[in-house]
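With one protein chain removed, the remaining protein chains of the complex are shown where they sit.
And now, chain A:
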Amino acid sequence: MQGFKTAPPSSQLYCHSSFLLRGNDGNRNPTTGFCDLGDLHHSSAVFHQDGVDLGSSSMFSVKSSNVVGGSNMQYGTLSTNVGSSEIGSGGGGCMDTGLQLMYHKGVAMQTLPLGNGHVDNWADSGIADNSQQTDDTSTDIDTDDRIQCNRGKNGSRMVMQSKDQTKIKPEDQKTLRRLAQNREAAKKSRLRKKAYVQQLENSRVKLVQLEQELQRARQQGIFIATEGNQGHLAVGNGALAFDLEYAHWVEEHQRLLNDLRLAVNSQMSDDELHILVEGVRAHYNELFRLKRIGAKADIFHILSGMWKTPVETRFMWLGGFRSSELLKIIKNHLEPLTEQQLLGICNLQQSSLQSEDALDKGMEALHQYLVETLSSTSLGPNGNGNVADYMDQMALAMAKLGELEGLLQQADLLKQHYLQQLQRILTVRQTARALLVQNDFISRLRALSSLWLARPKE
């Protein structure tokens, strides 16, 4: 103990304070996290035995010469709650200085909730407990002085002493300063809390508004049957309806593929596996049906591929992945393949590629036609008298745009044929694995999109 007569390194003092607290906490559960102070034990274990007896506040005599004559009584009351308030109600400021050090340390040591920002929490918990055993010194307390008054409740005598303006001692000055800092910190904390709550309220209002908008959009002619088995009817706002349907489809698809994955890993019989694979293929057909409906409602939306995640959209060709591309991805995961299977796969790749190129050329021809039609005659400033030409142009162009639907449909049909052929060439197990590999790739593209969208922006 004697080592503490001189100013000890503050960490040690800190330990002491914590010890004191712990010593007094013997009868109750530490609520404010002082249990973390447990690890400070090691350095101050020696004091523990002495800790309770704060009368040997020679520990505190470090900072102040006067003392702790009255400190004993405070410590008695400390046993109820180790709130800052109690600690604060140190007599004559020696305890206060100790606490002050603790506050400062608390900022540095994050395990202890002693940081300035938490002072009012302390105060709150302190109040709750204090009220049980208080003196009635709480009559005229305004919030800012709550902390002080808490201390006042338990060690009113001490507080009185510390607030005694007539004899301003250096310790009192420090006390006052600390109290002022406390107040500031508490005020800041309250303001922060207020701002946060305000923000939450705003977000809540926005959320309610968004939900209302969504409700309204749903009611404006979009009727989607909730039963998965019955057909989904999407009328009205084509793009939005399709997006919703597609979202449902993706969920269902993931579920089916998870079942498939479990089946593949669990050595299920080929027949049962075949049923699952057929189910997945039928589900793909369902997607093509949705796309047909969507194309009739809003072909440019389907063509744009914007109903997929951004990275997926990059890979879109005529509203879907290229079969030849998918085949490239799964080819490596299909080992072992027989000679015949290998030949079949190569042919499938080649015919897919040729068909895709043919459809690409068809699309090019469409573009070329639009360019020629819409740029012929009367593009100069003199546009009058050629209204008939203009109307003709528009009529031709409109008719041509109608052919887009056919191209899109052929692209989807290509995919359908590709899936069918895959099943013919490969064994059931290989087909299942192929579908899983394909889906894994697409899932990773989606994950990449999410990561990209969530990346921290400068």
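Assume a contact is a pair of C-beta atoms (placed from the backbone, for glycine too) under 8 Å apart; a residue touches a chain by one contact, two chains touch by 3 or more; residues count from 1.
Going forward, contacts and distances are computed from a predicted model.
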| item | value |
| --- | --- |
| "magnesium-protoporphyrin IX monomethyl ester (oxidative) cyclase", "Cytoplasmic tRNA 2-thiolation protein 2", "Glutaredoxin 3" or "Vacuolar protein sorting-associated protein 33A" - which is the UniProt name of the missing chain | "Glutaredoxin 3" |
| Which of A:Ile330, A:Leu348 or A:Leu436 contacts the chain that the document leaves out | A:Leu348 |
| Touching the absent chain when the full complex is considered, from A:Glu184, A:Glu278 or A:Asp357 | A:Asp357 |
| Absent chain, residues of chain A that touch it | 344, 347-348, 351-352, 354-355, 357-359, 361-363, 365-366, 369, 400, 403, 406-407, 409-410, 413-414, 417-418, 420-421, 424 |
